[in-house]
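Our next item is subunit A:
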Amino acid sequence: MHDLVLKTLGIGDLLAWLGVPDGSLVYPVVASVFPLVFLIIFALLAVYAERKVSALIQNRLGPMETGPWGLFQTTADILKLIQKEDITPKAADKILFFVAPVLVFTGTYASLAAFPWSSGFVGADLNVGIFYLLAISSLVVAGLLMAGWGSNNKWSLYGAVRSTAQIVSYEIPAGLAVLTAIVTTGTLSMNGIIRHQEGMWFGLLFQSPFLFVAFIIYLIASLAEVNRTPFDLPEAESELVGGYHTEYSGMKFAMFFLAEYGNMFIVSGIAVAVFMGGWLTPWGTEPSVLMGVVWMILKSLFFVFFQMWLRWTLPRFRVDQLMYLCWKVLIPIAFACLIGQAAVEVYL
Partner candidate 1 sequence: MKPSEIVDLLKQQEFGDKILSFEENTFQPGIQINPLWIEDIFYFLRDDDRLAFDSLSCLSGVDYGAGKELGVVYHLFSMKHNHWLVVKVKLDRESPHVPTVEHIYKAANWHERETFDMYGIVFDFHPDLRKILLPDDWEGYPLRKDYQVQELYHGIKVPF
Partner candidate 2 sequence: MGYFKDIYRGVSSTLTGMTLTARELVRPDHIVTIQYPKESIPVPETGRYRLHNNIDECIGCNQCANACPVSCIEIKSFKRMDKDVETVKETQKKRLWVEQFDIDMSKCMFCGLCTWPCPTECLTMTSVYDYSAYDFKEHIFKFSKLTPAEAEQKKAELEAWTAEQAALKAAAAAKKAAEAPAVKPETPAAPPAEKPAEG
């Protein structure tokens, strides 16, 4: 990754020109800062977009005061959050309380390492890319549990317990849906999956009905993993007031916020990579390296918009309905798709 970042974006020449010796530590550091910067910028834009989308749906204008059309609203929010006092409840478990947001954020940040930006532009092109992505994103569960238990607040405990149940149980349908796609592509590496989808209009989606249903299941499961409506039970405003991040304020709260929006992007990125042809052009040809990044981000942003659109339409599930939907509906159908797709592979 870092040699690529350095070469294509010219940072390498810049650093060499600055007289930085070749093998020094600066290169990997700069390369690893790039996804962090992207994450923060994306979060800024996503929060602003969410407020604008929700406003337009609800016949409102959304933020208009800070900057033209309220563009600097999120920077204002981030500045506010930074200078807000970082309160730790007296009876809170200090260590857990501090580590929770860090863990949640690293879960999101680490999964950017294997994120397939474009053909030459991917962090670590692991041959178990998709497996790594699904695994690392469940690191968030530990963080949420720590947050809920650490803040020593009954409501946060409720939020934490609910979110653990939800994320853990929704990883199974998500995994199965992705497995259905892996059955056809044969490889686990992200670029491999994407390369396999060359020449297909809109990727694997329309290759077989099983894959289409698997895609829908993955979308629903990914909503649950990111705690977005209709699955936003852990921080259900109207019941648990704030859920696991009730007691947080200032920078720690910003970390949770950043992680949530980061997760939104990563989850829709995986959906795009596995089912929608990743950085390929919609009609299946391979674009240049930079254009690949553009296509990948565009497709992911569409699904981010889809999640926002869904959030302002649907009410919220109850916990037992959540479990019913996962275990009684999504998983059986995911299995059926898996078997169906496997049969298609073997006989066709």
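Here is the rule we use: a residue touches a chain if its C-beta (ideal position, glycine included) is under 8 Å from a C-beta of that chain, and two chains touch if they have at least 3 such contacts; residues count from 1.
On how the list was made: all candidates are chains of the complex that A comes from, given by their letters.
Please read these numbers as outputs of a predicted model, since none were measured by experiment.
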Practice task
Can you tell which one of 1 or 2 makes contact with subunit A in this complex?
Solution key: 2
Exercise for the section: Sort out for me which residues of subunit A touch candidate 2 in the complex. Expected result: 53, 55-61, 64, 309-310, 312-314, 329
